[in-house]
Every structure is written in C-alpha cells, then in structure tokens.
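Dropping a structure here in structure tokens format, bear with me for questions.
Complex shown without one protein chain; remaining protein chains in place.
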Amino acid sequence: MSELELGSRSSWLSREDLDAARDRMPVLYVHAIPVRVDHAGAVTSVGLLLRAGDHGTIARELIAGRVFHGERIRDAVLRHIEKDLGPMALPLVPVSPTPFTVAEFFPTPGVTAYHDPRQHAVSLAYIVPVSGDCSPQADALDLAWVTPEETSDPALLADMAPGHGALLRHALVHLGFDV
Amino acid sequence: MSELELGSRSSWLSREDLDAARDRMPVLYVHAIPVRVDHAGAVTSVGLLLRAGDHGTIARELIAGRVFHGERIRDAVLRHIEKDLGPMALPLVPVSPTPFTVAEFFPTPGVTAYHDPRQHAVSLAYIVPVSGDCSPQADALDLAWVTPEETSDPALLADMAPGHGALLRHALVHLGFDV
Amino acid sequence: MSELELGSRSSWLSREDLDAARDRMPVLYVHAIPVRVDHAGAVTSVGLLLRAGDHGTIARELIAGRVFHGERIRDAVLRHIEKDLGPMALPLVPVSPTPFTVAEFFPTPGVTAYHDPRQHAVSLAYIVPVSGDCSPQADALDLAWVTPEETSDPALLADMAPGHGALLRHALVHLGFDV
Partner (left out) sequence: MSELELGSRSSWLSREDLDAARDRMPVLYVHAIPVRVDHAGAVTSVGLLLRAGDHGTIARELIAGRVFHGERIRDAVLRHIEKDLGPMALPLVPVSPTPFTVAEFFPTPGVTAYHDPRQHAVSLAYIVPVSGDCSPQADALDLAWVTPEETSDPALLADMAPGHGALLRHALVHLGFDV
C-alpha cells in the first residue's frame, strides 16, 4: 500500500481524482499474504517484500493494493500478486470471497488496530499459497521467505510497514500458529 | 440499498458527488440480516423489510447501506439497523469484523451472483440478533418475521429485491439450515 | 461416510470397539469437497463420487471419513482424499484449520439439517482444490465433475447420499454461487 501504488502505478484514476474520492468514501483494498505450503497444506514460510518508501525509508510489506472499479476481488488479488511477485508465481487465490479478516485503516490512530495517515481504507485480507517462481517486481527491492516462527522476531516486526505487522500476526494466528 | 438511501437520506455526499465517485471506485456497503434467537442462540426467525421502490414497485429487503467516510463498519451496521428498525431494536452487532460473506454487486449481470444496475458495490454481510422492539422506520412499509423454513417459499423469494434473495439464502445456509 | 469406511477400511479400531465408542461420544469426521479452479481461483467444477452402498443402493457422495486418534485434521483430509481420488490428485488442503462449516449428524432426524442413522458424528467440512489426475479408488465406482450450476439439478440432488446434498449446497453458497 505504498504511495507509488496509489499514484503512478494506478492507471484508472489520476492522483487528483483519487485524492478527491479518498476524502469522500472509504477506499476498498485487498491484502495478500503469500505463503509456501507442504504436501498437507501446512504453511512452511511467508513471503515478505522489502520496499523503498517515499522518504528514503525501507520497510517489509505484505502485498496490498486497491480494488479497481469493475474488478472482481479475486482479480484484484491476482493482479497485485503478479505485480509484486511476477507472472510465474502460480498463486492459488482462495476459492471463497470471504476474507480471513477485514482490516479498517483510519487516518486517526486508535480507532482500530490499523492506521493509514493518507486515507480511510477497508481491506479484505487473504492468505494465498504460491507454488511457482517468485521474483520481486517494480519497486520491490527484495522478497524474503521467513518461517512462521521467525515472524515473531521483534527485529523483523520493527521493519514492517505500519499495519502490516499486525496483519501478518493475524494471518499466522489464523493459520494456527502461536506467535 | 434503495436509491433513496443513496440519495436524499445520505447527508455526506451530494447526489452528484456520489454519482461521480461511483464511476471511479467500488462503493463499500454493509448488509445486515436481523434475526430472533432462542435461549441457545439458534435462529427462530428472520426480519424482512417491505419497502416501496422508485417506480411503484414493492419488494422485500434485507437491511443495507453505504459505509460512510470515517465510519467504522460496526457503526455503519448499527446506523442502518436503527434507521430501518428504530432505536429500540437492541441489536447485537457481531463481535468480529469478519463478515459471513462478501457480496460483489456489478452493473453487468453474470459477473457474480449479485447484480446492481446502478453501481459496482462490495458489501460485507452480517447476521445480527435483535432482542428489542423493532418497528419499521422511514420508507419501510412493514417488517415481517419469517421462520427459516418459510424463507424457502418461492412466493417470498419472488418478492425479494434483486440480490437480497441470494444473500438471505446464503445467511440461512451459513446458520446451518438446509433451504 | 459409508459403513465400509467405518468398518473394514478402518484399521485403528475393530468394528466392535468403534460401535462401543460411537455410543459414548460424538465421532469426529471430516468432509472434503474436491473442486477444480481456474487461474483466478474461481471454482469451475465439483467432484462427486458414485459409490455402492450396503444394500445395493448407489449414491453420489462427497469425500468423508473419521479422524483417527493421534491424527491432525489436515492429515485426515489428505488421507481421505488420497483414499478416494488416488495418489496423483495433488490436493491443496486448506491452510487454516477453520472449516467452512460444521455439520452435526444425529441419529434422530430433525435435530439439525444433517442425519446419520448410525451415529452422532460431528464433521468439519473443507473445500479442497485438486490440480492433478483423479481416479476413483476402492469402492468408488466413478468420479464425476459437475459445474456449480449443474449441482442444483434436482435429479443430481436426488442421487446424493443423505446429508451430502445439503453439504454440497452449503459449499457452493459459501463459494459465492446462488444455487
């Protein structure tokens, strides 16, 4: 959910139009947590992007972005995964549209567990097994695969972009891990 | 999800602004299915509104409406229930933000099971037990409580507004009924 | 959930032991609905087994069976899929242990939507994408892939084993289909 994604990479709305719409309605997002699974479907690792922010900062992120007008949620999830992991990732987008959670991002901190200074965004979050070759695309500097246990490392969590750490922990708890 | 709700009853956006935003982004909605439960939490009846539409039509509807900018989902659910059932309904809005389903309404029929000729709307759907006195408000003509078994009556389903019948059936199946 | 599965095919309990245990505690089951998906994760078809019952009857069934003592739920799901679809089915067992529904089967009809004259069984139900070659094994006579739309055919539903039709419909509704 970087500024870049919402600005130059988004072809359907100009920056001005998006800013105007953002002030009027909650913006619908999707978050995807890419995972590797073993033969029995148990998650063995989670994919985290390393991305450069606007002001020289570098942060670990999940995959996230807007749902476009006229686009199905599952197509938005697929588009954002391919945008960040490349065309050979072979993601399996969940069969059901029900997300494992809904994350409500508010410009004011403390309303919910999630905060986004730029906007009121509501994100549907999905866990997405990928079985192919993943390579970071566009402005992603790196893609790291970490084990569920490693995600509770305070150093890793400190590197997560705002809101992404909470959502990562939620995903792992939902998967049955105690992190 | 009547025109009225999106027009005159919505104070945060002018009709022109809303029409403009609708053409640019999916509009975030909530649907609420009000239910009566017994002492063990089993649903005994479902509340359906009878509402007059724009062109002299009358249809049975669930409770539905937009999420406003800056509004939590649970506050939107509460607002729409109070708007339709009155201030004494004593709803118990679900403790978790995860909906039982996400209904994607497209202007073009056939993209998903849901269709809305006016807009691309994405609705988070919740089942809401109410324990107080419910009285239809505003433009709702009547409120009928029907048993889960009665909801499979073809005559009742034929009276449901577009999309509302499918969502009602989904809710009942989610509750464990075979309708 | 045929007698055979609970009898001769189950090596961990003798028929007598199982009958004794069945009279004392609810028996934990899993149901799996095998599906084929397209590139965006949307379900294109559902796999139904044709199985011969004890008394010369033939019925369409989902995949189902007991969870063994000491066995993880995901290993039970995998075991029953391989038992019915063969070792090359390449199932993707869901990443989360949360089922899409819990089906409670009672010996007395009418307690819930599910009925099993032999026992009180509680089944956790999962939708499982399979990407490999499926061939019916053991006592399954055939495996048919039907589209979501075809599952609402009354003739097909009439062929479903008791309880399996309701669970199939629940799965499709959960997937976002209006059947």
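Here the chain labels run A, B and C in written order, and each chain numbers its own residues starting at 1.
Assume a contact is a pair of C-beta atoms (placed from the backbone, for glycine too) under 8 Å apart; a residue touches a chain by one contact, two chains touch by 3 or more.
Keep in mind it's a predicted model, so treat the numbers as computed, not measured.
Residue C:V122 is the one among C:L90, C:V122, C:A144 or C:L157 that touches the chain missing from this view. Contact with the undisplayed chain is limited, among B:V37, B:L50 or B:L157, to B:V37.
In the full complex, the hidden chain is touched by chain C at residues 12-13, 17, 21, 23-28, 66-73, 97-102, 104, 106, 111-112, 120, 122, 124. Against the chain not shown here, chain B presents residues 35, 37, 39-43, 72, 74-75, 77-78, 91-98, 100, 127, 129, 174-176. Taking the complete complex into account, residues 101, 104, 112-113, 166, 169-170, 173-174, 176-178 of chain A touch the chain not shown.
One rule holds in what follows: only the chains that are shown with their structure count from here on.
The distance from the centre of chain A to the centre of chain C, with each centre set as the mean of the Cα atoms, comes to 34 Å. Residues of chain A in contact with at least two other chains: 72, 97-98, 100.
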